[in-house]
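Sharing a structure, written as structure tokens. Questions coming.
All protein chains but one are shown in place.
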Amino acid sequence: MPDSPAIAHGAPEPAHEEHPSYLRHHFNSVEQQADTAGFAMWLFLVTEVMFFSGLFTAYLIYRNWYYPAFVAGSHQLDVRWGTLNTLVLIVSSFTMAMGVWCAQTGRRRGLVLCLSLTCLLGLGFLGIKTIEYREKIEKHHVPGFHYSLQSFVDPQSEPEVYSEYHDKPLPPDMARHTELYFSLYFLMTGMHAAHMIIGVGILAFMILRARAGAYTSGHSTYVLNFGLYWHFIDIVWIYLFALLYLISRHQ
Amino acid sequence: MSATIVSLPDQSTARIPKVNYLTKENGILSWLLTGDHKRIAILYLISITFFFFIGGALAGLIRLELLTPRADLMATDTYNKVFTMHGVIMIFFFLVPSVPATLGNFLIPMMIGAKDLALPRINLLSWYLYMAGGILAIYTMAVGGVDTGWTFTTPLSTHYVNTNVITTGLAVFVAGFSSIFTGLNFIVTIHKMRAPGMTWFRLPLFVWSHYAASLLMVLGTPVLAIAIVLVALERTIGIGVFDPTKGGDPLLFQHLFWFYSHPAVYIMILPGMGVISETISTFSRKRVFGYTAVAFSSVAIAIFGFFVWAHHMFIMGISNYSVLIFSLLTMLVAVPSAIKIFNWTFTLYKGSITFETPMLYSFGFMGLFTIGGLTGVFLGSSGTDIHLTETYFIVAHFHFVMVGGMLMAFLAGIHFWWPKMTGRMYPEKLSQLAAVVTFIGFIFTFFPQFILGVLGMPRRYASYPPEFQVLNVFSTAGATILGVGYLLPVLYLVWSLKYGAVAGDNPWQATGLEWQTQSPPLTENFAEMPAMDHEAYDYEWLEVQNQKRQKEVNSAG
Partner (left out) sequence: MGKRTAAMRTNGMSGHNQLAHHIVGPRVYVVILFALLAGTGLTVWASFIDLGVWNPVIALAIATTKAVLVVLYFMHVRYSSKLTVLTVGAGIFMFLTLISLTLADYISRAWGNW
């Protein structure tokens, strides 16, 4: 076989007329660009997994060291709000997935509807979180800000919680460790909420672009990749809910 | 020593190509808003050099203080700040980005036959994040620095110092994201942007090394990020995760910190090893022995590197069983590195070896990295580590691998690809001299520190027992020589930009797609997109290319 020069003619450049405006010049094809963007988003999500992993590690260690404190702490979280939030996020994942389908099949109005619903549900989640956080602030369960052990050394001082779980009073040193529980609660849900806020912000921008038809004329990559991010946030919450809210609701 | 493979074009007629990535656009904005990976590489090169000299100045201060047994040059608190900032700047603002962000950015697209990295705007963002972190680090020094050691060990950093832990942490956090995005970019690029025919096993080993290092960057750095966040919250709010009085465990920080910082050392060394594969091959005119083994060993180093982090914590209070497991795993991680050294040695065997500057640095690398790596095995053995840890033995160990290894590899790479990046050759005799001076300076600086460590001199102390003075004086003398050795390249490389010989496309007669285009390259790298049809390090193919080109020139003339 004759030797061919290394700088042979590789794939010829696509003729400029069939070259979509959104194809960036360092890519050879729309396919390559979309493929690359998807892979890049997956890698980014992997970094996010590792970012949260430190918090999960801390959680697992301290839950096992201070189990009674973690149980008492989790009883202070309203499982109804938590469940509602979980349902909200799951439905929002569904609407997001439907949005991806709309984008892929060219359904502009459907896409706008789905993105708007997702956004609304996201805001709903954040709203519920605000309610929960406010309650924690009122009860002085925020570490570092006049944290109070009252609810744990004297559970009967909190009638609504006591009537549900009849917690025994914790000895003072174990009661102190509830602060660790709440530190991890605020850290993990706070980090999660921060990601939600960013997601909702991007969604708002995307809704505007979707209305203009940006994603339904063949270039649905953004919607697809944002969907990956949104589902990731959902998955994190699924674990947070199981770990923070459902420690032991049977007392 | 007079044999050389350098083949420069006829200097009376050779010119730097008028159209290249440097001349394509003008003006400061064309640089600050560029998407061109080569321009971003140059931006990094300038800023990295700047931070290197700041870190180097701090090193100079350390060595000056250690000339005498007493802490007489500066207050001990100040000394603590000096070595801390030396570590922070050298690691996060020099070593981690050095080869990947300069040479990796410049070369990877060219080596795989692509026009740019997959995500050019993310690439630019990486540089801005790096600069933001760097400026923050300098600001921290200006407002009083931090004195915890670059390792921010808890509970010292969370409860017992009033220095700027959070600001430094923020600087590192931001620089960490720069690193994450660079690694992400490289992984995506190498997977998705290879030219037709460029299969994984035809890639230059430089690309394999960067791929492995990028895996570490992407998977490890986020854990450092969360560790820093936790320290900041512990310091401000007092969340208690690292506070024993609240039930927390300071060792948790160390687990999270070293989970990144051990892979970090492989992030630092792997790209350098990639450079060495290229230079050893070129200057012995032989394909790298055992290509597959070297490629897989890079990935193996990356993977095993994630399982050994607690060898930095043997004396900190982890369980004895953990010590056993991590010690055993540490022994394993030495194997892939050793494989590389063996393969490079076999590459040299029966090769046509010449001693141009990149090769001198490469020889330096091989010797010094071997010593540094072996001493790492001593430290991985937990019994020995109890005696040697927190002494100058550790300091010598990591300086051998990082300075004798990584920095030499960086200089080898800069010299090797300088003609490609700038179109100019640097003065050979002067650069060879600088390489030798660096090597001598290095040995004098750091070899005595092994002895000091075994004798028991602790690290991170401004004062020491008088019987250690002689060795310390040797070390400081060596540091002076080393400083000269590092200064010279800056001077002659800058000089060469204007007055250096025109290099031509392929002055080293190296294989590799980057050498098949003009120097400096076009913005889009190749005039026509290449298709790869030969194996890596194929010197016969290169010979055929040259003959063909010669025929063309002859028939045209």
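A and B label the chains in the order they appear, each numbered from 1.
Here is the rule we go by: a residue touches a chain if its C-beta (ideal position, glycine included) is under 8 Å from a C-beta of that chain, and two chains touch if they have at least 3 such contacts.
Treat the numbers as computed from the prediction; the structure is a model and nothing was measured.
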| item | value |
| --- | --- |
| Visible contact partners (per top-of-document touch definition) of the missing chain | A, B |
| Hidden partner chain, touching residue among B:Arg63, B:Lys115, B:His255 or B:His397 | B:His255 |
| Full-complex contact with the absent chain, from B:Val6, B:Ala293 or B:Ile318 | B:Ile318 |
| Residue among A:His25, A:His166 or A:Arg249 that touches the chain left out of view | A:Arg249 |
| Absent-chain interface as seen on chain A, which is shown | 20, 29-31, 34-35, 38-39, 42-43, 45-46, 49-50, 53-54, 56-57, 60-61, 64-66, 79, 83, 86-87, 90-91, 93-94, 96-98, 100-102, 104-110, 113, 216-220, 227-228, 231-232, 234-235, 238-239, 241-243, 246-250 |
| Residues belonging to chain B that touch the chain removed from view | 191, 215, 219, 223, 249, 251-252, 255, 259, 306-307, 310, 318-322, 325 |
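Following the convention adopted for this analysis, only the chains that are shown with their structure count from here on.
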| item | value |
| --- | --- |
| Computed distance of Cα centres, chain B from chain A, in Å | 35 |
| Footprint of chain A on chain B - complex, ascending | 113-120, 122, 180, 184-185, 187-188, 191-193, 195-196, 218-223, 225-227, 230, 233, 236-241, 246-249, 252, 255-256, 513, 516-517, 524, 526-534, 541, 544-545, 548 |
| Chain B contact footprint on chain A (complex, rising order) | 3-11, 25-26, 28, 32, 35-36, 39-40, 43-44, 46-48, 50-55, 57-58, 61-62, 65-66, 143-145, 176-177, 179-180, 183-184, 187 |
